[in-house]
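Just passing along the structure, written as structure tokens.
Every protein chain of the complex appears in place save one, which is left out.
Order as written gives the chain letters A, B and C; numbering starts at 1 within each chain.
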Amino acid sequence: MSQTNLGSYSPNTWCPGCGNFSILNGIKTVLNELKDTAFPLENVVIVTGIGCHAKIVDYLNVNSFYAIHGRALPVAEGIKIAKPALKVICFAGDGDAYGEGLEHLVFAAKRNIDITVIIHNNRSYSLTAFQYSPTSFVGFKGRSTPHGSIEAPLNPLELMLASRATFLARGTSHGLPLLMRLFKESIMHKGFALVDVLQVCVTYNNLYEYYAKRVYELQDHDANDPMAALTRIREWDYNSDASIALGVFYRKEATTFEEKFAPPHITTQERDVRIKQLLRESI
Amino acid sequence: MSQTNLGSYSPNTWCPGCGNFSILNGIKTVLNELKDTAFPLENVVIVTGIGCHAKIVDYLNVNSFYAIHGRALPVAEGIKIAKPALKVICFAGDGDAYGEGLEHLVFAAKRNIDITVIIHNNRSYSLTAFQYSPTSFVGFKGRSTPHGSIEAPLNPLELMLASRATFLARGTSHGLPLLMRLFKESIMHKGFALVDVLQVCVTYNNLYEYYAKRVYELQDHDANDPMAALTRIREWDYNSDASIALGVFYRKEATTFEEKFAPPHITTQERDVRIKQLLRESI
Amino acid sequence: MEDFSVLIGGKAGFGIDKATLILGHLLNQCGYRIYIYHDYPSLIRGGHTFSIIRAAQTKIAAHRNKIELLMALNRETIDLHQARLNDGALVIYDSDAVKELVLSRQIRTLGLPVGKIVKDENAHEVMRNICMIGAFAKAIGIPMETLAKIITENFPKEVEMNVKVAERGFAAAETVKSIAPPAAEPLPLISGSQAIGLGLIKGGLQDYVAYPMTPTTPLLHFLAEQANDFSLKVIHPESEIGVMLMALGFAYAGERAAVGTSGGGFCLMTEGLSLSGMSEVPIVIVLGQRPGPSTGLPTYSGQTDLHFALNAGQGEFVRFIVAPGDLEEAYYWSAQALNLAWKYQIPAIVLTDKNLNEGIGNFDIRSVAEIPEIPPVTWEGKVPYKRYEVGESGISPLAFAPQKDAVIKVNSYEHDEFGITTEESTVTKKMQDKRLRKEKYLREELKGFRTVNTYGNDDRSTALLCWGSNKGVCRELAEKLGLKVVQPVVLSPFPEDAFRKAVGGVKKLIAVENNATGQLARLIKSYGFCADSMILKYDGRPFALDELETSVKEAIR
Partner (left out) sequence: MEDFSVLIGGKAGFGIDKATLILGHLLNQCGYRIYIYHDYPSLIRGGHTFSIIRAAQTKIAAHRNKIELLMALNRETIDLHQARLNDGALVIYDSDAVKELVLSRQIRTLGLPVGKIVKDENAHEVMRNICMIGAFAKAIGIPMETLAKIITENFPKEVEMNVKVAERGFAAAETVKSIAPPAAEPLPLISGSQAIGLGLIKGGLQDYVAYPMTPTTPLLHFLAEQANDFSLKVIHPESEIGVMLMALGFAYAGERAAVGTSGGGFCLMTEGLSLSGMSEVPIVIVLGQRPGPSTGLPTYSGQTDLHFALNAGQGEFVRFIVAPGDLEEAYYWSAQALNLAWKYQIPAIVLTDKNLNEGIGNFDIRSVAEIPEIPPVTWEGKVPYKRYEVGESGISPLAFAPQKDAVIKVNSYEHDEFGITTEESTVTKKMQDKRLRKEKYLREELKGFRTVNTYGNDDRSTALLCWGSNKGVCRELAEKLGLKVVQPVVLSPFPEDAFRKAVGGVKKLIAVENNATGQLARLIKSYGFCADSMILKYDGRPFALDELETSVKEAIR
């Protein structure tokens, strides 16, 4: 395997110990591996919203679109539809993708467009210095809810299953080997893939211990069975105390959105001829 | 029962035969009934987005907020939180609430705020003269997809269940007795309630026959069982040919969002005193 | 008849649209120049909708209130429009629908049992319109063959039945007036939406992304229909936010993309607009105006979003805004908007309105100036690739993934030349200067374009100042009254010099706008120019020629 340092010269400004480092390291290793076996590096485009998570674009020396808060998905879709050969990977936050931009996520899943979405789910708005997010537990004392949030969290995987996503997985930022496997599989999956990473935010929402006690890896799970997937997905609702399954919950093969566009190429001349023709028909 | 003509002087501009008439008539009857048994008419506020469906506000002589496309939900939430005694009912379209404003729907359900949402699901953008919607079947030849849409529809009830809605039902615009029952139950339900009405658009998407052949009313269904609800909800995916269940799929009791705000009243004087006090503490 | 107008009206669902098109093509075939105004409420069936088809000997782009022919499929049409009838006008009506018609002596009438004819023929009720058109053709002396040809070309289905019904109408009528000898070869008859669509295609459009919203919905429909022929990807996503961001994705990936919307949808695009400004990922937005605020009057026309378009989006960035005034300008500038947006890597807005988008008229491609390709500046392989290389012009060479040896990073944050985020004060200033510098070069390039149009001799000291779709009506009126017209087409960057030249010698400048505050007048004021008076109309209806004439005469009195 040829090693490439995928890093950039940008100084890293994540807090020491932040779970984002695992995601960064994991994706570097995975892309390095895939570039030898699957696709050249220049075919990779990463797209992000805004948040601590999104800083990953600055730290990866690959093509990228550092978009705006909540809107990584539609940008990624445009890129993929334009150039289906590209490998388009979104890194999104929980506030970003499950909050501000949730709608895009649902529709990207519905379309089964072949992109990969990696959620840095630290269950907090961190870059804006600590507010509850759509996956924060009830009673979360963020700075917009100092007396405890009164909303129950969403179960994003359940929502994504209902939105017809064809690959759903969960990992944690402290289980790097599994995480890398999930990254690889999700990137290689043909269709819409989402990996919900329980990313520890050491500064604001350090759930390291909490997760360490509860996570387990899925065994003997039939990821092709939507009902089995749902059962496992519902096991933990991101709020109550339960075991937290990690691994691939669901996987399905289906035609993808971008495949359905195969417009023939057209030259400038042909264009002009057809314009004239259309005008003639309008007389 | 005291009869009130809930109509307004606004001329009705729906197409003759449009399923929206049933919804209008149904809600008039139900509100007339409830005003004697449950709450006075002036406690009703209806909120809509924009679309054929939304014209219902002009035809009902009750308090209303004719909002903008896709945004009925947050307006309704604000009204309800401000005045929990009000009965807030949203009339929304499929393009409107399942498309443009889907995110608000998910979050309103997540909060379990006590409002009622009635979806005029004609599975088409009708007021804009016929485009596919998030619930149109694959191959739909709307005017933005003249060669047939390539996207599979969402199953909105499945999505709403995943979003933690506490009352989910389906009716059709040609089954008025059931529809009225659903309207009544959904309005009286304490918590977030959604009724998906398969509303026939006679002009653009006349599925009257299609539905007539397939619908049946839920019998012996335990609406308190989320798994049973899911099974019935998944029976028909808004695309393939299957039986279409009508009735209440799911019902759950839970505390509601607006209940959780009970701020004590404050007078102008108290306000001034506390401002001064806070300033003193900042010296 | 040299210059006459036909009004056809009825309920939505009567097929007024189709009838309008047939009438337009019929008169077009006879060698008239055509302009069609279509007035309809926001509903699908019922209500009252009508079109005015005006036919003239010279090219026109405005309607008149007064009409010479009224075609009434119901009583309401006569009630609502009889005040428009000129002396000697002819009313053709369905005598089965309109009983007891009392009109002034000067009006001639022609009642046909249209309902009965259609029933006799077992035809669909909607074909009443074709029956009326048959009578119309006979009444003004157009041969049935001409009409049959038009019908054949315009109906995908049931051609025979339509022709038959038309023949019955033809037979039931008599010739009352006579058409004028042909003025010229017929020209294509298209809508503003089609002109914009074709212009975008001419400019190299590859992707069109839109969420339906009047008055740009027809553009979406048109491009969706043309997608295969022109190798377009036409996508209608979940919302205007999705539209804008998806389109920026296309542009990043190296394709030419445009989006279309109206005010409310544009609001939702403004965050993406600002992103385009910062990331230098180009985009063309077709912004069709309608009366606001908010939902307003969705199917009517207005010019209320000029300053919103000029200032939308947080922060300061260069944008190109053009407001074409007629079909040829719509075609030309839609193509050039793509060219310029891609060359300068900026957002461009084609600012139109319902009146331009849905107005139908003759399109003369021969009168459109050459549209040279303006190639974007692309990377020549110098390593390392810097997406935001700072050069004299502010334009950095483009590259598109996948590209060996180039890492292409675009960024919504302030960033350095490689596209890496920065918060450093000197880099911030340098990059902001780089981006803003593009305006200077764009201004320079625009000197080679007709950014401000004038009509009428330079010695005319009274001028009508107008923009967008008011060009047609102002130009025709000015010709008649001996006035000058000044029409800025490019609105950003504002062509100050060209404008100064255009108003040179003008003593009295009268702004004619479809808004309540005089938005163009306000814009020129900030460049030190002053409109002496304003004629403003903001009820959603465009100016009719005769109506504007009254107002202008008052203003110059």
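Everything that follows uses one rule, which is that a residue touches a chain if its C-beta (ideal position, glycine included) is under 8 Å from a C-beta of that chain, and two chains touch if they have at least 3 such contacts.
Source: prediction; values computed, not measured.
S.K.: Which of the displayed chains are touched by the chain that has been omitted?
M.R.: Across all of the complex, the chain we cannot see touches A, B, C.
S.K.: Just one of C:15, C:134, C:419 or C:540 touches the chain that is missing; which is it?
M.R.: Answer from the full complex: C:540 touches the omitted chain.
S.K.: Touch as defined at the start, partner being the missing chain; which of A:59, A:91, A:107 or A:125 qualifies?
M.R.: In the full complex, the listed residue that touches the missing chain is A:125.
S.K.: Specify the residue from the set C:101, C:377, C:390 or C:436 that touches the hidden chain.
M.R.: Of the candidates C:101, C:377, C:390 or C:436, C:436 is in touch with the missing chain.
S.K.: Just to verify: which one of A:50, A:82 or A:193 makes contact with the chain not shown?
M.R.: Touches the omitted chain: A:50.
S.K.: Since one chain isn't shown, list which residues of chain B touch it in the complete complex.
M.R.: Output for chain B: 8-10, 40, 42-43, 45, 47, 50, 55, 57-58, 61-68, 71, 73-83, 85-86, 103-104, 106-107, 261, 263-266, 268, 271-272, 274-276, 278-280, 282-283.
S.K.: May I ask you to list the residues on chain C that touch the chain which is not drawn?
M.R.: 41-42, 241, 262-264, 266-268, 270-271, 273-275, 277-279, 289, 291-300, 302, 304-305, 307-308, 310-317, 412-414, 423, 425-426, 428-429, 432-433, 436, 515-517, 522, 525-528, 538-541
S.K.: Touching residues of chain A against the unshown chain: what are they?
M.R.: 13-16, 50, 52, 66, 68-70, 99-100, 102, 125-129, 131-132, 134, 143-147, 203-204
Basically, only the chains that are shown with their structure count from here on.
S.K.: Mind checking the centre-to-centre distance between chain A and chain C? Centres are C-alpha means, answer in whole Å.
M.R.: From the centre of chain A to the centre of chain C is 41 Å.
S.K.: Averaging over Cα atoms per chain, report the distance between chain B and chain C in Å.
M.R.: That gives a centre separation of 37 Å.
S.K.: Listing for chain A: what residues touch at least two other chains?
M.R.: 103, 106-107
S.K.: Among the residues of chain C, pick out those that touch two or more other chains and give their numbers.
M.R.: 227-228, 238-239
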